[in-house]
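Sharing a structure below in structure tokens format, with a few things to ask.
Note that one protein chain of the assembly has been removed; the remaining protein chains are unaltered in position.
In this document, chain identifiers A, B and C correspond to the written order of the chains, with residue numbering beginning at 1 in each.
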Amino acid sequence: MRVGVFICHCGNNIAGTVDVARVAEETRKIPGVVYSTDYMYTCSEPGQDEIKEAIRREGLNRVVVAACSPRMHELTFRRTVEKAGLNRYFFEMANIREHVSWVGENKEANTNKAIEAVRMAVMKVMQDKALYSSSFKVNKRVLVIGGGVAGMQAALDCADGGLETVIVEKSPSVGGMMARLDKTFPTIDCSICILGPKMVDVAQHELITLHAYSEIEDIKGYVGNFQVKVRKKATYVDWSKCTGCGECMEKCPGKNAYDHFNFGVAPTRAINIPFPQAIPKKAKIDPKFCRQFLKGKCGVCAKVCPTKAINYEMQDEIVTEEVGAIVVASGYGLIDQDLLPEYGGGRYPDVITGIQYERILNASGPTSGHIERPSDHTEPKTIVFVSCAGSRDKSVGIPYCSNFCCMYIAKQAILTKDHVPDSQSYVFYMDIRSPGKGYDEFTRRAQEEYGARYVRGRVSRIFPKGKKMIVRGADTLLGTQVEIEADLVVLATAVTASPGAAQLAEKLHISYDTNGFYVESHPKLRPVETNTAGVYLAGAAQGPKDIPASVSQGSAAAAKALSLLSKDMLESDPAIARVNTNACVGCMKCVKTCPFQAIKEEVLRSGKTVAQVIETVCAGCGVCTATCPCGAIQLQHFTDNQLLAEVNALCQM
Amino acid sequence: MNRERLKEAVAEILPGVDAVIAYGQGFDAAHGEPCFVTKKEELEGLILNPLCEHNLASYLPSRKNKKTGVVVKGCDSRTIVQFLQEGLVKRENLVIIGVPCTGVVSAKKLARALDHQTVEEVRFEGETVIARTPRGEKRIALADVSPDKCRTCRYPTPLIYDVLVGEPIESDKDPAAVYDDVRELMGKSLEERKAYWEKEIGRCTRCYACRNACPLCVCQDSCIAETRDPHWQSQRSNLSEKMMFHFIHAIHLAGRCTECGECERACPMDIPLGKLKKKINMDMLDLFDYVPGIVCEDKPPLYTFKVEEKKIEEHEL
Amino acid sequence: MSDVTANKELRIVGFLCNWCSYGGADTAGVGRFKQPTDLRIIRVPCSGRVDPLLVAKAFANGADGVLVSGCHPRDCHYSEGNYYARRRLEMLKRFLPFIGIDEKRFHYTWISASEGQRWQKTVTDFTKRIHELGPAGKAVLDPADKAVEEMAS
Partner (left out) sequence: MKREAGFIPKDGWNAFLASLAKRFNLYVPCREGETILFQPYHAESVICLDRPAASAPKGVIFPQSETLFSFELKKKAEDPRKVDVELKSEGAPQDTAIVALRPCDARGFSILDPVYMDVDPYYRSRREKTTIITLACPNPYPGCFCTSVESSPADKSGSDVLVTELDNGYFLEAVTEKGRTILDDNAIQDGAGYKEEAEGRQKAAHDRVKKAFSGGKKVKISQERLLSDEFWEETTAKCLSCGACTYLCPTCYCFNITDEQTVNRGERIRSWDSCMFPHFTLETSGHNPRTKKAQRFKQRVGHKFVYYPEQYGDLGCSGCGRCIRFCPISMEISKVVAKLSEEGEGSTKDAAEGARS
């Protein structure tokens, strides 16, 4: 055994609190170590060359690098040793930065800890076996979860790149939040006018299959070969017949159905097409409000439908899609206003949310673009905008900034002035966050050209007084209490993870942070990947984002999927379970505990029954190894003997 | 326990099986022994009395693909149920002769009661054992020389059988008492418990009689106590290695041990090995409401899970 | 081992799952959350890989404390590994004191990749506890060996 060890200074990150020279020196005393040195930046190109050179010069057959976390650079160095002709698994990393130099204060203790960490790695590397990956076919189809702007962008890019793409959208139409916006900052483009064409492209692209009003039921498989069960929820309208003529909606007597698209600004019909530009433009029945379902008699829509598309008996349907990669663009939600009682949103009709205001401003909205108070449909003259309604507020469990509220408030203030020239807008804010291109100029215009009055401070309470809403808050710049008699109050309610985000994450085996947003595999360097191979993130599902950020992340995720599926075969990770058929007694306990059904029974020629691992299905968790009583099934690279070598290196000194 | 009816039952199934595993007379009057019957002539050698202490089910997994008849008491039948839970035997290859049992004799305890003299004759009158040694005849209450498992036996009638020799018996034992011995030891201090096991397990010679007698030690020839890959244990005969071996045995039996007592019975050093497994069983019962070897459809608790574990709470520091 | 550290450090072994807890320890590092230096970390793919026997072996070899940490339930990278771990490790925790190993020396918990502070707190508190308990004492000799030693002395 000829082990070479390289101790990294990482500039001062490690060398600052660890005596790297001593670590290298102590390491030389370990039997089997023939070369040990310290280096300024081992991950740098000269650093890697030094490793390759040493492998040749010293005839090393095992390499240990003591540096940062293997989660950071293990792959880098595996490639390095491979380039020098070693098997990539004849390599171990000792984490002496994140786990030592950055967290320990006493240099001597750190140094000692580093020495032992390296000793452990050396003992492990001497137990390592050469592993070789095998390759398997990939399914060149992509699943996009969510038909918002991020999801559509990802789908269009994948499809344009030649990949069959499936979109699964929870609501009856694609478009997501952007479809509900009136204008977009900072250019004041008509939102649906720029989104509409994309929606049409999605509908018309021959490589895109759209499952609207559908949800993910279950996901099995692994990168390159996922099996996805999609639940197509019953619409009670046969979409293959529905032409979207709208007759049914006209005649429907169920006039007070909740309008999800307009966030309940005004009621809609029990059978409805969510909005004029909907894709697909199909009607669906909301049984919660439909007389046929509530009273068992009505059937008006069935009578008037020219294509006899109505089917009250319709059931949910499960379809299975096989894909090789998945883009998760499931979007975001908004804070439950009950958490903000002091504002009275939901209690007082004239206290509304930003997104509701978008619908009121919108020409094709319930008010046809005329600004009016929900309570008495009069035109408001004094409008107060409250930013950070829940955002950056630990007391409601939302420590983070919702990212785009400052901008849309400025936009809404501008639009308000356009609609009602004699109106006055007030904006309560904590800070104005407008870092994007042309953003800060935009918020200034709102103040300077459109006369919106910005008050720096929090609103403490909102309550009605006659027809008015009293907004009481602090002006922290003037250091005084302010009270404004408003006709309409708009709350920039906080962005949250979309409802059901956690359940979806569990189906995908990806992780989510304490706020419910999905976790990327590296915040800086792998922002659209997840820790599950073949699953990528796009849009606000990963964290609050505005349109351009969502669109670019959609394209980025698509690029990842495209590069993954550009190959016909994928390399399987050889660090999977393997069975020693001599030792296996065929008790099949491993079969019972494998989370992936990756182990099956096999009868050898000798007639002996043993366990057999299905290589492509095994994900390498090692549950089987911990289950097997006779140590016959061993997770490669984390075998009993390899872990025992580490334990013994620690606890027998 | 009716020997004649047993012989009939065995004779009946004998033609259809590779062998019937029953009981014969052991090397002396105080011992029974397993007896593999393959020919009618061997029927005469069969015995059926409280000397039938062994758990004959132990032989079944190694005969998974051979059609086998086996004589089981209530306690032994739990082993078969456990086998079926784990798929270690094929039901269709088993012909189970069940024997209701009111308690057996622990050869070890009998030897003690007879001061380890050579035993010339043993008779049974109801609940009394009558033994003759060179020192004369001695009458002993069966309860005084029966294994601990009998004292808390809850299943005197086999839970699974094809033929039942004798009438079913109801248990009159208190279920709560099953783990009294474990509770007693847990009542002692940590140091006392440590000392207790150091003394008991210190006697271990690593002869592996406990392991080989254990019906649920599936590994047998592949036991990790002896292998180098994986290399869990050295061959040193010091206490920590002995401890480690019995730790392995206990952990591997977690939620599987049917408390048949074979490990203790087989141990030439009289180490109370059953206690180790019983302690874990006690916890399995508390945590997962699971008792091994009762319901064929059950799943051993460590080979399954619940997303919400009612009894497991986060441990605070 | 240098005298300084030899005297004040105890032997604590941690088995951390790669995806959550090891990442959590990394996050703690990136955040420079200071911790005691006793703990040594062994990286495993999943808490479900942690065979209770590994913990036993560490104790048999003289570890003063053993810590196992995995992904939070529902959040396992392998979807189910930590559920099996939870059952095995709970069983182990209850069994250890029966054979004379203080269950306080063994702790298992769930820490996600984003919970750097939680990791810092766990390491700090567990190390504190082990120091309160003191050294576990070397693996015991065979009674016979003991006696022989006595005779020799």
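Simple rule for what comes next: a residue touches a chain if its C-beta (ideal position, glycine included) is under 8 Å from a C-beta of that chain, and two chains touch if they have at least 3 such contacts.
Owing to the predicted nature of the structure, the values given are computational and were not obtained by experimental measurement.
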Sole contact to the chain not displayed, among B:D162, B:D221 or B:D286: B:D221
Option from B:T152, B:N212 or B:T304 whose C-beta touches the chain left out: B:N212
Among B:L43, B:A111, B:I160 or B:A195, residue touching the chain not depicted: B:A111
From A:V34, A:M249, A:C401 or A:A533, residue that would touch the chain that is not displayed: A:V34
Given B:L43, B:I140, B:I160 or B:M269, the one touching the chain that is not displayed: B:M269
On chain B, residues whose C-beta touches the chain left out of the figure: 19, 26-28, 30-36, 54, 58-59, 108, 111-112, 115-119, 134, 199-200, 203, 205-209, 211-213, 220-221, 226-228, 234-238, 262, 265-266, 268-270
For chain A, residues in touch with the removed chain: 25-26, 28-31, 33-36, 119, 123, 582, 648-649, 652-653
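Assume only the chains that are shown with their structure count from here on.
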Rounded Å distance between chain A and chain B, as computed from the means of their C-alpha atoms: 55
Centre-to-centre distance between chain C and chain B (centres being mean Cα positions), rounded to whole Å: 35
Contacts with two or more other chains, residues of chain C listed in rising order: 52, 57, 74, 80, 84, 88
Chain A: positions in contact with at least two other chains: 593, 627, 640, 644
Contacting residues of chain B [partner chain A, same complex]: 86-88, 218-224, 227, 229-232, 252, 299, 302-304
Chain B residues touching chain C - in the complex, by the definition given at the top: 182, 185-186, 190-191, 193-199, 202, 232, 237-240, 242-244, 247-248, 250-251, 254-255, 276, 279-280, 283-284, 287-288, 301-302, 305-307, 309, 312, 314-315, 317
Chain A-touching residues of chain C, taken from the complex the two chains share: 1-2, 4-5, 9, 11, 13, 18-20, 22-23, 25-26, 28-30, 32-37, 40-46, 48-52, 54, 57-58, 61-63, 71, 74-81, 84-85, 88, 112-115, 120
